[in-house]
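Got a structure for you, questions after.
Right, chain A next:
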Amino acid sequence: MTGAIGWAILIPLGGALLAAAAGERASRWIAALAAAATTCAAIGVAASVARHGPSRHPAGGWLAPLGIELRADGLAATMLLTIAAVAGLVAAHALADRSRAAACARSCPLWLFTWAALDALVVSGDIFNLYVTLELATLAAVGLVADGEGPDAPRAALRYLLFALPGSLLYLLGVALIYGEHGALDPATLGAHVGASAPDTAAMALMTAGLCLKAALFPLHAWPVLAYTRASPVAGALLAGLVGKAAFLVLVRLWLEVYPATFTSAAGPVLGTLAAGAILWGSLHALWQPRLRAVIAYSSVAHTGYLFMWFALGTRDALAGALFVVMSHAAASASMFLATGAIARALGHDRVEGLTGLAHRLPIPFFALALAGTSAMAMPPSSGFVGKWLLVRAAFETGHRLWAAVMLIGGLLAAAYVFRLLRRAFLPRPAGEPIAITRSSGGHAALALALVAIALGLAPGLALDLLRGGSAP
Partner candidate 1 sequence: MTLDALLPLAVVLTSLLPGIAIFWLAERDTRLRTTLNLSAAIAKLALVVVIGRGVLAGEIFETRLPFVPGADLVLRADSLSLLFVSLSAVLWLVTTVYAVGYLEGSPHRSRFFGFFSISVASTMGVALAGNLLTFFVFYETLTLSTYPLVVHRGTPEAVRAGDLYLRYTLSGGVLLLTGTAILYAAAGSIEFTAGGVLGELAGRRGLLIAAFALLIAGLGVKAALIPLHTWLPVAMVAPAPVSALLHAVAVVKAGAFGITRVIYDVYGIRLADRLGVTSVLAVVAAATILYGSLKALAQDDLKRRLAYSTVSQVSFIVLGVTVVGKLLTIGGIAHLVHQGLMKITLFFCAGNLAEELGIHGVRELRGAGRRMPLTMIAFTLASLGMIGIPPLAGFVTKWYLGAGAVEVGSSWVIAVLIASSLLNAAYLLPIVRDAWFGEPSAPWPARKGRFEVGLWLLLPTIVTAAASVGVGLFAATKLSPLAMAALIAEREIHP
Partner candidate 2 sequence: MSLLDLASAALLLAGAAFFLAGTVGLLRFPDVYARLHALTKADNLGLGFTVAGLALEVGDVAVALKLGITWALVLVSSSISCQLVARTAMNAGVRPWRRP
């Protein structure tokens, strides 16, 4: 299955185009088929990496320095599977929802484009190509946000776009400088040549700054929150779960393959400080949000902090931990967004008070929220715990006691804001609250995603072997 990596990108692209051109009913079928086929392609890639280790696929047949090379290594394989799992289940949720059938002609192509962009980003072996994939993911995400019903959807989408654009263009300027200095765009050549010269340092600083802005790392962290809270649940799930992590994955690629030790040792502590700020700021803000979506949005800001903490630690185990946080938070936040969508549709609003005594009226969305919350607060049996454990242990091993303390306090705050939601389940339901229980409360996809987050925590061995099996070159 050498072509699997090509299919993983072309099927969602082709599916999106077909869905855009097809009628109402046809576009739903095309989208469903494309989602299924892309998942198979992702599994194919993972299988080939697990069996034969990393492999390279030059696009168009042109080898590295000139053409663009697609690489299937451990990191790419696990991320492809994560994207397939989360995007697939979110897609199932979107397609299963009869009431928004008409929207599929518009939203199905967009979330397929997002899927294709993320797949392309994860396997891409060319720093300019990473810029194009980031842009495709951003624009498709903006389209999804703009598709929401609320009065605020255009404003949220525009704000999201106008903060994402400078980020990518800063990154592009970095790419331009590096190309000016070394005349190459593939990480292998760059890794060998990039040193500590003025253009290299400026380029790396710009690329890192741009990616930090796009990943909404603290102190530039508030801009995606409005989009998360105003988007429809499907858009919110994809944005917070996957698109929010794209910039981090790009920076990990650069950090591992392109950046020299001189730069990483200098930039590491800076990113560590910003990450610590994100963890504390995000968790504290999530504590007092009156609305459920805002709590999840700020929790995503805090989780971005956990991800970027790896740059301050740098060890291989810490990377496995950070990637586990990516996987667990992708599944958990997507599940929480979908569950919130189902609850908000039944209650008419998503204020936290509405959760009171809800456990028995809407068992499935609430159970999904509880399981996903367990993963969000990184308590054992969840995959969030595995990620945080690896990061905290690496922090102690590398002597960063302060970062370890921040992560542990962050975990405690996370437990606080998750239980602030869950504790209401046991309070009796106030009489006056009407609940429109629709036939399918739409929580099944949310529950499936939450179970993925928990299952990854119970058997992390598989994912860790795949990560190591084809470890990044």
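Basis for inclusion: all candidates are chains of the complex that A comes from, given by their letters.
Heads up, the rule we're going with is that contacts are C-beta pairs under 8 Å (C-beta built on N, C-alpha and C of every residue); 3 or more make two chains touch, one makes a residue touch a chain; residues count from 1.
Quantities reported herein were computed from a predicted structural model and do not represent experimental measurements.
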Numbered candidate touching chain A, per complex, among 1 or 2: 1
List of chain A residues in touch with candidate 1 within their complex: 317, 320, 357, 359-360, 374, 379-381, 385-386, 389-390, 392-397, 404-405, 408-409, 411-412, 415-416, 419, 423, 426-428, 459-461, 464, 468
